[in-house]
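Left out: one protein chain. Kept in place: all the others.
Labels A and B are assigned to the chains in the order they are written; within every chain, residues are numbered from 1.
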Amino acid sequence: MLRWKYSRPLLGLLLVVLAIAPLFTNNPLGKPGLQQTMAVAFVWGALALTYDLLFGFTGLLSFGHALYFATGVYVSCILINHDVVSWWLAALIAIAVSAILAFLVGAASLRTTGITFAMVTLAFGEAGHVIVNRNFFNLTGGENGIALNAENVPQIWIGVFNTKYIYWLALAALIFTYAVIWWVTESSAGKVFSALRDNEQRVQVLGLNTQHFKLLAFVISAALAAMLGFVMLIAAGSAAPRFAESGVTIALLLMVVIGGAVTRWGAVLGGIFYSFASTRMQDLTQQESFKSIPEWIGGPIAEPALLLGLIFILIVMFSPGGLSGAYYRLRLKAITRKSS
Amino acid sequence: MNALSVKDLHVKINESHILHGVTFEVPTNKVTALLGRNGVGKSTTLRTIMGFYEGTGSVELNGKEILGMQTHKIVQSGVAFVPEDREVFASLTVKENLSLAARGKNNDDAYKAVYDLFPELDTRAAQQAGSLSGGQQQMVAIARALLNKNEILLVDEPTKGLAPKLVTEVADVLAKVAQTTTMLLVEQNLALVKRVAQHVIVMDQGRVVYQGGPENLHDDAWVHQMLGVSGGHK
Partner (left out) sequence: MDTFILIGITGIGLGALYFLVASGLSLIYGLMGVLNFAHGSFLTVGAFVGWWIAGKLGPDTSMIDFIIAMFVGGLAAGLFALLIEQLLITRLYDRHIDQALVTVGVSLVVGALLGGWFGNDLIMFPTPMWFLTAVNVGGAMIPADRIVYIATAIMLLIGNWILLKYTRIGLIIRAGVENRNMVNALGINVRRAFSTVFFLGGFAAGVGGVLVSVYSNGVSPLIAGSYLIYGFIVVVIGGMGSVPGSFLAAMMIGVIRQFANYYVTGLGDFVVVILLAGVLLIRPQGLLGKVRA
């Protein structure tokens, strides 16, 4: 068995620890600083998993995933700020809007495959970025984005001392996303997704309409991304154009590849690691000891993209299965060594 | 020594085991026909010799092992390829298609020989290869294989899809070329095979089931049993 028999119980234990830790102030997770960092990391981990459904499981290389994430952020924010509906209804509407958008965009884009598909999704993603950036209809706040109106949102999420509630919201969102994606990929539809990735022709020969399945994966992934957009809105306190940039999708691609595209937990791990590393590196550069490093080394190191880019290149070249792929390879070695 | 010596060739493509220990000899300066029903692995064999697919076993060109070598190196060793579907470069002119293929420095003699065989290629030198007819494209495909000094010519179904008159023309050309070159010819057209082949290999389900002289080709019952077709035509 490739799965280590203790991995599931340990994972469960880890989740319990993560959930309980903020209740006590004497551990690192008792402080709002780390809670905020981890909350954001959880959102990215979950978002990476939604991207993995497309790329790792169904073999769809999309460069416009940020569009649905940003839709979730912006639609929720606009609805909440203008007091149109209550906050949770706003979130649901944002998810619905994103799903419909994905349905339309997907129906059009999925007529193409491979690199062409990547370009089409890039185009739609950029369109979204442009809309948000140029403040069309005076709704999206342009380059500065929109600050979330704190009054229309449950006060439980407002204020530094309530950071742990944001933390729990993010953790819950991650667990929910994982559960949904686990259920989807283990279902019979999920098996079709994997088959699509490996050999689309064979699936067609079975009489299955590959378009419908691809579209299904596309819409599910977009809906979840929108939900996470809402969570990010709460965590960040504002909607900003950076959520709609192609850089977001590129980051997701990195997370998924670093973590391991074919495994669910790999994608989550990649997302958490990436987000955590970026934030931590930025904090690191503010410290005194860092300032003593010569500029020509310190300058580039301060940019998270350097280290992450290098890791990414190394993984693509030498360990394409990512961290989880490497883990399973080691497990295989350990098992075969044990049996010989 | 034989021009080409294939021993125990196994080839897997996308998890399908296509060739199961193919073994045969291609004698020098003779035309060897590689026959068999559709799908038995004839084209795969040629393409493996060309280095397009990986396989285990041994492929020796005049004693030199070429299995595992890169395609362009195999060709430089003296293997010329006329592929099924011709694969001429449609956006290049006829002359460009030929000059791309000519590897040596002093090709004037080679070009002259080629234009003797295919005078149309000279007149149509500036024409885009994509606008040529199927038969003309086949001429280009064969011509470019003849522009270099070759140890062996691998020809894959040269008359496929051609009208009967063109089949005869191609057959004439191949017969002429065969006089001075070693050839391994995959063909469905038995009339052509009977005309040029001095040696015959029959494959079935990824294996060689017959290797020998061409006498049996005139035996309709044998042909029907081996190839599942009637003897005179295809």
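Basically, a contact is a pair of C-beta atoms (placed from the backbone, for glycine too) under 8 Å apart; a residue touches a chain by one contact, two chains touch by 3 or more.
These numbers were taken from a predicted model, which means no experiment stands behind them.
Considering the intact complex, the chain excluded from display touches A, B.
Screening A:7, A:112, A:155 or A:211 against the full complex identifies A:112 as the residue touching the chain left out. The chain not shown here is touched by just one of B:25, B:60, B:96 or B:151, and that residue is B:96. Which of B:148, B:198 or B:211 touches the hidden chain is settled by the complete complex: it is B:148. Residues touching the missing chain, restricted to chain B, are 50, 52, 70-72, 75-76, 81, 83, 87, 89-92, 96, 99-101, 103, 144, 148 (touch as defined at the top). Interface with the hidden chain, as seen from chain A, comprises residues 61, 108-109, 111-112, 115-116, 118-120, 122-124, 126-127, 130-131, 133-134, 136, 246-247, 250, 253-254, 257, 295-296, 298-306, 308-310, 312-313, 316-317, 320.
Keep this in mind: only the chains that are shown with their structure count from here on.
With each centre defined as the average position of its C-alpha atoms, the distance from chain A to chain B rounds to 54 Å.
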